[in-house]
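The structure under discussion is supplied below as structure tokens; questions concerning it will follow.
Only a single protein chain was left out; the remaining protein chains are all shown in position.
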Amino acid sequence: MGKKFLWALILLVAIAIAGGIYYFKEEPASAKVYINGIDANFPPFAYVDKDGVPDGFDVKSVDWIAKEMGFTVKHQPMDWDGIIPSLVAKKIDMVASGMSITDKRKEQVNFTVPYWKIAQVIVAPADCTKSVDELLSGGNKVGVQRGTTEANWIKENLIAKGKDFELVEYDSAPLAIEDILNGRIVGAAMDDAPAKDAMRKKPVKIMGTFGMASEDFGYAVRKEDTELLNMMNAGLEKLMASPYWWELKEKYKP
Amino acid sequence: MTDTIPILRIEHMTKWYGDKEVLKDASLSLNKGELKVLIGPSGGGKSTFLQCINFLIKPNRGRIWLDGREILRAKGKELYDYRQKVGMIFQDFNLFDHLTALHNVQIGLVRVKGLSRTEAKERAVLELDRVGLKSYMNQYPAELSGGQKQRVSIARALAMDPEIMLLDEPTSALDPELISEVLDVIRALRSNGMTMIMSTHHIGFASELADELIFLEDGSIVETGPPEKILYRAECARTREFCSKITEMYGNSSS
Partner (left out) sequence: MAESLVILYGALPYLLRGSLVTIAVVAGAMMIGVVVGISLAVGQVYGGKWLRRMIAVYVWFFRGVPLLVLLFLFYFGLFSLLHINLSAFTVSVIVLGLISAAYQSQIFRGAIMSLPEGQLKAARALGMSDRKAIPLIILPQALRLSIPGWSNEYSIVLKDSAVAYALGVMEMMARAHFVASRTYEHLPLYFAAGVMFLILTYLGTKGLRILEEKVRIPGYSS
């Protein structure tokens, strides 16, 4: 009978689960370990490097602030769709991951002072000769990341007002870039920082803005977490006054 | 005087499904060492009757006494104890397909009677030897012939030290050439004084060994009596008709 085999299988499974639980065990809630939820598909603000370690402009900023203000921070990659629910449900403590400050989000969370002004632009293939207006017409397909402010703005202000193009939603901006290169969409709307990141790596270019007002990025924290909010605000101000801020800008070129 | 108390007494046993009565008011009394044989057409209620006796089918009405004690609550421990004392042999053997012959016999001893594994194994080997299958003890049911399977199932039942055995057409599913090996085992049981109720179509075998034949038709006991009476001088016309037919088909030789 296969009893030995069965036991070996059970043992293997037990090891796998134990390993998983150990690997993912919750950090002890003491000692001020804050968890920063990031969208790791948002270079250059947040991504994971070759070895799987979180990196990016926002990640390094928060690391600096944590060191300066005396707390420990852990960056947890999250699905963007679930990132605010996770914050509200205390699964994470903050979101420092290129999040635009909007009135709608302010109903659920608090934001720090703005640290980055971001414009929304249209990206198209490097050899594109059309204007933004031409791209956003004629039944063209245009990409955008789902759940972002630009996605909502385009729906409310362009599509709903009769502009003749089709919005295609993606999980991330880089996926939209991929489809531009595939020729499936003529262009994509996104923040200018990831657009510049894409330009450096792929044959695409920024065609210009499309009428959406520029936005500010801020770190989001839970409404009741005023202590953390104050700490992050103080930290941000210190950071922006320090030379490291310029180093970060130089390194990540947002 | 205790000898006159029947080992098993059944009164007014009735079973119905919906408005179909499959067993009607059957009563029976069995003394120690007796063999009573149920005969009758297929679907006449023989199997239902036997399975009602050890509550594999719950009768709707009826009372059962074993050793003069009535089985009042056919539930829980009382039921399990009772069933240990009433061994059952099925037409389709119903050996546990995932266990060897040895383990088929052993499992009840270990898990029901609470014997140690070694004790149980010793006893199981003994029982298999008694039915001539000691050398087959490590075979799985699918590797045995029908006759061998039925003998293992008899060994399995005997290992539980039953006071009575119920045999539900033990040879009906067997190829003709395998029938005698099973009948021989039953004959040996009979001569060792085992108390049994058996249903069968082997009228010759029945008439040779039975103390009493019970003719069951449409769920009712039509007639009861010693073999020579039922076979040759039955009072009821239907009994006579059935017996002449069955004698024609199976003959009255005893094997």
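Letters A and B name the chains as they come in the text, with residue numbers starting at 1 for each one.
FYI, a residue touches a chain if its C-beta (ideal position, glycine included) is under 8 Å from a C-beta of that chain, and two chains touch if they have at least 3 such contacts.
Computed from a prediction, not measured in an experiment: that's the story for all the values here.
Asker: Among A:37, A:187 or A:254, which one is in touch with the chain left out?
Answerer: A:37
Asker: Sort through B:90, B:215 or B:242 and give me the one touching the missing partner chain.
Answerer: Touches the omitted chain: B:90.
Asker: Hey, which chain A residues sit against the chain that's not shown?
Answerer: Here the touching residues of chain A are 1-2, 5-6, 9, 12-13, 16-17, 19-21, 23-26, 37, 40-43, 47-52, 76-79, 81-82, 85-86, 88-91, 171-175, 177-178, 198, 201-202.
Asker: Take the complete complex as the reference. Which residues in chain B touch the chain that isn't displayed?
Answerer: Residues 51, 54, 56, 76, 80-84, 86-88, 90, 92-98, 107-108, 111-112, 139-143, 153, 156-157, 160 of chain B touch the chain absent from view.
Note that in this section only the chains that are shown with their structure count from here on.
Asker: Roughly how far is chain A from chain B, centre to centre by C-alpha average, rounded to an integer in Å?
Answerer: Once rounded, the distance between the two centres reads 77 Å.
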